[in-house]
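Missing here: one protein chain of the complex. Every other protein chain is in place.
Entry: subunit A
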Amino acid sequence: MTAEAAATAEAVAAAAAESYPRIVGALIRVTHDWTLAEDCAQEALTLALERWPADGVPDNPGGWLMTVARNRAIDLLRRASVEQRKLRELAVLALTSEPNPAEPQAETSEVGDDRLRLIFTCCHPALPLEARVALTLRTVCAVPTADIANAFLVSESTMTRRLTRAKTKIADAGIPYRVPGGRALGERLPGVLTVLYLLFTNGYNANGEPAFADEAIRLARLLKELMPGQPEVPELLALFLFQHSRREARRDAEGRLLTLDKQDRSRWDHASIREAAAILEGTPRSDGPYALQARIAACHATAESASATDWQEIASCYDRLAKTYPSPVIELNRAVAHGYAHGPEVGLALLAQARAGGALDDYPHAVAAEADLTARQGDRDRAAVLFRRAAAVAHSESERRALLERADENAG
């Protein structure tokens, strides 16, 4: 690819990320037809890739894409033999008399933001959770169905059916295309944030699709801009940015995941860390789930070295998380944090409590945590046995090898 072609491809990608949800959102608002809206937006992007290399990138890429998509929608509606097509055609035509969607300052509250409407509809609790994540990726982030299918380990045709079922339910059940107001907004926002969180963790997981983490961050930024006054949004964005700052340092040369104490901290994205810290600073202190997780992530991200980590603060955040959002994994992390903050005996006692219910049986991280605490307590032989036991139940080969290495270190 020549430099010029690469620049054009980049311009299309940037315009796509910015304009796609606006175009799809506006077309759904006026036609109520999700498939038509997606097809037209997609065709506009394809045409841009064809034309822009020869004609140059237009001054207003978003406006250009919107016009092409709108004209295509009118074409398709003219061909359709639907009774109401005249009405829908007029509605689509009216899209041009609306403020230009590529100029954010021109948006009126009357039209509202189509992207926000789209996000809330894709994340409606009446849809199955996995469909909400997939639909958000497809419709808001323009991720190709094949890529979503890969990430969720299903075939493309299965994912296509899942998306179609979700769109059919939206139409048949009468799921409104609207940002909920009043009390409903507060009730529905956490569900939207859950979808973003799943999107991020899917991108961040060892075998996940890294681009999804970027999409989650982009959506969190968008929500923060469009919904000021909802503190959970910046809290979630800060959490994402702290985690994401380690993306270049998380693996060794062979691609194996590294624990925090083994990572080269100079390779962390310190601009992201500063941004996240500033966001957290500007948000009223709360004990919400994202706020607590972001504060924990901040302790790790801002520590000069692993040994300089503020484990007291981390342990206290986990205490509060465990009280409000109890789960075996939170209890496990709480035990680890207390192990560093107050000594391995305290950690082991809390770990025994966390495992009492049996929920962490064969959970490799629980066995590895016990091994680590035991090693720090000084019982290296037992630690070596436990590291081997953890390796035997590890979920991935790289995890298994890392645990066996720890076993060898202690067996000496």
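To be clear about the criterion, a contact is a pair of C-beta atoms (placed from the backbone, for glycine too) under 8 Å apart; a residue touches a chain by one contact, two chains touch by 3 or more; residues count from 1.
Just so we're on the same page, contacts and distances are computed from a predicted model.
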Which choice in "Transcription initiation protein", "Glutamate synthase domain-containing protein 2", "Putative aldouronate transport system substrate-binding protein" or "NADPH-dependent FMN reductase-like domain-containing protein" gives the name that UniProt lists for the one chain left out?
"Transcription initiation protein"
Among listed residues A:56, A:176, A:282 or A:326, the absent chain is touched only by A:176
Where A:94, A:184, A:271 or A:411 are the choices, the one touching the absent chain is A:184
Residue among A:6, A:94 or A:126 that touches the chain left out of view:
A:126
List the residues of subunit A that touch the chain left out of this view.
124, 126, 172-176, 178, 180, 184
